[in-house]
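What you see is the complex with one protein chain gone and the rest in place.
Presenting chain A:
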Amino acid sequence: MAAAALCWALRAARQVLPSPCPGQVRSYYVDWRMLRDVKRRKMAYEYADERLRINAIRKNSILPKELQEVADKEIAALPRDSCPVRIRNRCVITSRPRGVKRRWRLSRIVFRHFADHAQLSGVQRAMW
């Protein structure tokens, strides 16, 4: 379901906020772009069900075409930030938009940093 996927995405963005772990505690988002990304994720989560249903009407060969056109207009009228396509998987620590590995939600530089300091469990330098 789209809602579940968006929920996960939301939690990914929220992860760095005040948590009981030792180490760096950040009370702010890294930059404004990260904040906007967070807002988009929240909106996408709210409108996920509606979007799904309207899309189900649109991508249909059974219902009459007029209905589908009306549905097209409706979905275009929804707020722009509600579509999940606008979400960018940024690095959680540095807000870097590129070079982000999905499994760790970290950019490649941060990943290397943590891995070399042995702070990523099960990650080892490759050698073969």
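Definition applied: a residue touches a chain if its C-beta (ideal position, glycine included) is under 8 Å from a C-beta of that chain, and two chains touch if they have at least 3 such contacts; residues count from 1.
Assume contacts and distances are computed from a predicted model.
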{"item": "Protein name, per the UniProt record, of whichever chain is missing from view (\"DNA replication complex GINS protein SLD5\", \"serine--tRNA ligase\", \"AP complex subunit sigma\" or \"Small ribosomal subunit protein mS31\")", "value": "\"Small ribosomal subunit protein mS31\""}
{"item": "Candidate in contact with the missing chain, chosen from A:Val25, A:Ala56 or A:Ile109", "value": "A:Ala56"}
{"item": "Of A:Val30, A:Val70, A:Cys83 or A:Val123, the residue in touch with the unshown chain", "value": "A:Val70"}
{"item": "Sites on chain A contacted by the missing partner chain, in the whole complex", "value": "1, 4, 20, 49-50, 53, 56-57, 60, 62-64, 66-67, 70"}
